[in-house]
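Removed: one protein chain of the complex. Kept in place: all other protein chains.
As written, the chain order gives the labels A and B, with residue 1 at the start of each chain.
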Amino acid sequence: MNAQQKQRFAFASIWTAAMLTMVLLTLIVGIIMVRGLPSVTWEFLTGTPEDLGREGGILPTILGTVALGLVALLIATPLGIGSAIYLTEYTHTSRLTRAIRFGTESLAGVPSIIFGLFGFIFFVNYLQMGWSILAGGLTLALMVLPTIIRTAEEAIMTVPQAYRDVSYSLGATRWEMVTTAVLPSALPGIVTGVILSFGRAVSETAAVIFTAGTALNLPVSPFSPVRTMAVHFYILAVEGISLEKAYATGAVLIITILLINIGANMLVNRVIAKRGK
Amino acid sequence: MKERAISIMLLVAALGALLALALITYFVFQSGLPLILEVGLWNFLSGTTWNPTADPPQFGLLPMIVGSLWLTVGSLVIGVPLGIAVAVFMVELAPPRLAQFMRPAIQLLAGIPSVIYGFIGLTILAPLLRSTFGGPGLSVLTGAIILGIMILPSIIAISEDAIRAVPRSLRDGALALGETHWQVISGIIIPTARSGIVASVILGMGRALGETMAVIMMIGNALIIPYSPLQPATTLTSNIGLELAYATGAHRDALFATGVVLFVLIMLLNGIATAFVRRPAFSRRGT
Partner (left out) sequence: MCWLAFALLLNACGSTNNENVLNITGSTSVAPFIEHLAEIYQQEHEGVTLNVQSLGSTAGVRAAIDGVAEIAMSSRNLDAAEAELLEQVVVARDALAVIVHPSNPLVNLEQAQVQAIFSGEVTSWAAFGGADKPIVLVVREAGSGTFGAFEELVMQGVPITPAALRQGSNGAIRQIVAEDPNAIGYISLGIVDSTVKAVAINGVEPSVAEVEAGNYTFVRPFLFVWQKNRPMSALATQFLEYTLGPAGQAELTRLGLVKGVTTR
C-alpha cells in the first residue's frame, strides 16, 4: 500500500470509529428514552411508589436524590473552595501543598465501592448515623471533593494577576482581595464544577446503597434512609419488579444528567467568552 | 488577627482531602488487614476457592483477581482503540460543526449512570450474546463491551487534550515537507502525545477496575477462573458489592480485605497515571 492508500484506509477506520461511537450513544440513550419517556408523566414524578414500585411514581427517590446531592454539595463546596483558595492564594509549592495535592488526587481515584465500604464502617456504624441522608451525603461529599477542588483551583488560576495587583494596591488584605477580586471572577468556573459534581452524586449507586439504604419512604429527617433514583432503577431492573418503571426511571435519570450538562456548558461558555475579552 | 484565623481555617479545609484519604485508608485497612495477615497474603491472593460460609471458611481471591484482569483488559481492548480514534477524529479530521455536535454528545455518554450501562448489558447485550454464542450470556465479554463504552469518554477527553497540545509547528512543518496527513498523525502527533494518551488509558483502566454495580448486573458472578470471554466471572468489586449486605464476622472481614487489595491496586495505577500527566479540566472546552 502506498501512503495515499494507507491514509484512506486509516481515515475510513477513524470515521467508522467516530460514527460507531455516535451510534452507540444514540442506541443507549435512545432505548431508554423511547421505552421510558411514555411512562414519565406528572403523576409518575410526583406520586409515591406502590406495590414496591410496580405502580405509582418515584417522588421519594427524586427527593432522596436531591437531598443527598444537596448535603454532599453543602459539605464539599466550602471545603473544596477553601482548599482551592489555600492552595492557590495562600501558599507556595511546598512539602505541605504537595502532600495535599497527593491526597486530593488519590481521593479522586478511590473506587466507589471503597467509599461505600468506608461510609458503611465509619458513618453508618462507627458514628452511629444508621443508613441515612447524612451518612450518604457525607460519603458523597468525599467523593466529589476532589472534583470541586480541581475545578475551583483552575478557575482561580485563570483570574488575571492584574485583578489581584489592583486589589492589593487599593490596600486590601489577602482575604479581601480573594473575596472581592478573585472569587467573583472565578465563580462561573467554580459553579460549573459544583454542577458537575451534582451530576456525579446523581449517578452514584454503590456508595449510596451501603450508606443511605434502600427504603422507599419519603424522607422526614437527615437521619431518614432514602433511595435515590439510581438505586431505585437498579433494584427495579435487577429484581424484575417492573421493566416499564425501570425504563421510566432511567429516562428521568438521563434527562437530569442532560440538564446538568447543559447548565454546566452554558456556564463554561460564559467563562470562555469572558476570557476572550 | 482575622487574617491569621482565616489562613488557618483555609489550611484546615485544604487538609480535609488528606484527612479523608487517611481516614478511608485507616478504616478499610483496619477492617481488612488482620484477615489478610491471618490467612497469609500469598494464600489469600492465590487461593482458588472462595467459600466464606463453609466450615472452615475458604478465602481465595484468585478467581476475582483473574476476573478483574480479564474484564479490565477486555474493556481496554474495546475502549482504547475506539477512544484514541475518536480523539484523533475530533482534533484532526472532524469538520468543526460536527466536532461541536459530538462534544456534548460524548459528555452525555460520560454522565450516564453506570447502572444504566449495566442495564443495557443485562437486558440487551446478554440475550444477544446468548442467542449468538450460547452459554449464559452474562459473561466477561458482555462486561468488557459495555465497560469499554463506559470508559470511552475519559479516554477521548484526555487523549484529545494530549493531541491538541502537540505544537502546530511540528504538524505544519511535516505537512510542508510533503507528508500525508495520516503520516503526520501516525508518525508525529500520536507519538508526541504518547504520554497523555497512556495516562488516559491508565485512568480508563482505573475506572474499569473500580466499577461495581454495572459489573454485578452483567458478568454472571460465577466463582470460576474464566478461560474464555464467554464464561461468567466475578471481579474484586462485584464480589464485595454482592456479598457485603449479608456478610458478618470473618466473611465481612474478608470482603474488607478484598477492598484492601483493590485499593492498593488502584492507588498503584493512579500513581503511575499521575506521574505521566496532570490534566487541566478546562483546556479542552471551547476550542
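Here, a contact is a pair of C-beta atoms (placed from the backbone, for glycine too) under 8 Å apart; a residue touches a chain by one contact, two chains touch by 3 or more.
The structure presented is a predicted model; accordingly, all values stated were derived computationally and were not measured.
Asker: Considering the entire complex, write down the shown chains that touch the omitted one.
Answerer: Per the touch rule above, the missing chain touches A, B.
Asker: Based on the whole complex, identify which of A:43, A:165 or A:239 touches the chain you can't see.
Answerer: Considering all chains, including the one not shown, the answer is A:239.
Asker: Determine which one of B:138, B:162, B:190 or B:205 touches the chain that has been left out.
Answerer: Result: among the candidates, B:138 touches the missing chain.
Asker: Could you list which residues of chain B touch the chain missing from the display?
Answerer: Residues in contact with the chain left out: 49-54, 63, 127, 130, 134-138, 216, 220-224, 232, 234, 241-243, 245-248, 251.
Asker: Going by the touch rule given at the top, which residues of chain A touch the chain that is not shown?
Answerer: Counting over the whole complex, chain A touches the hidden chain at residues 50-52, 75, 78, 128, 130-132, 134, 213-217, 220-225, 238-241.
Assume only the chains that are shown with their structure count from here on.
Asker: Based only on mean CA positions, could you tell me how far chain A sits from chain B in angstrom?
Answerer: 17
Asker: Would you tell me which residues of chain A are touching chain B in their complex?
Answerer: Against chain B, chain A makes touches at 3-4, 6-7, 10-11, 13-15, 17-18, 20-22, 24-25, 28-29, 31-32, 78-80, 82-83, 85-87, 90, 99-100, 102-118, 120-122, 126, 142, 145-146, 149-151, 154-155, 158, 173-175, 189, 193, 199, 202-206, 209-210, 230, 233-234, 237-238, 243, 246, 250, 253-254, 257-258, 260-261, 265, 268-269, 271-272.
Asker: With touch defined as at the start, can you tell me which chain B residues reach chain A in the complex?
Answerer: It comes out as residues 2-3, 6-7, 9-24, 27-28, 31, 81-82, 85-86, 88-90, 93-94, 102, 104-109, 111-120, 122-124, 149, 152, 179-183, 185-186, 206, 209-213, 216-217, 237, 240-241, 244-245, 255-256, 259, 262-263, 266-267, 269-270, 274, 280-282, 285-286.
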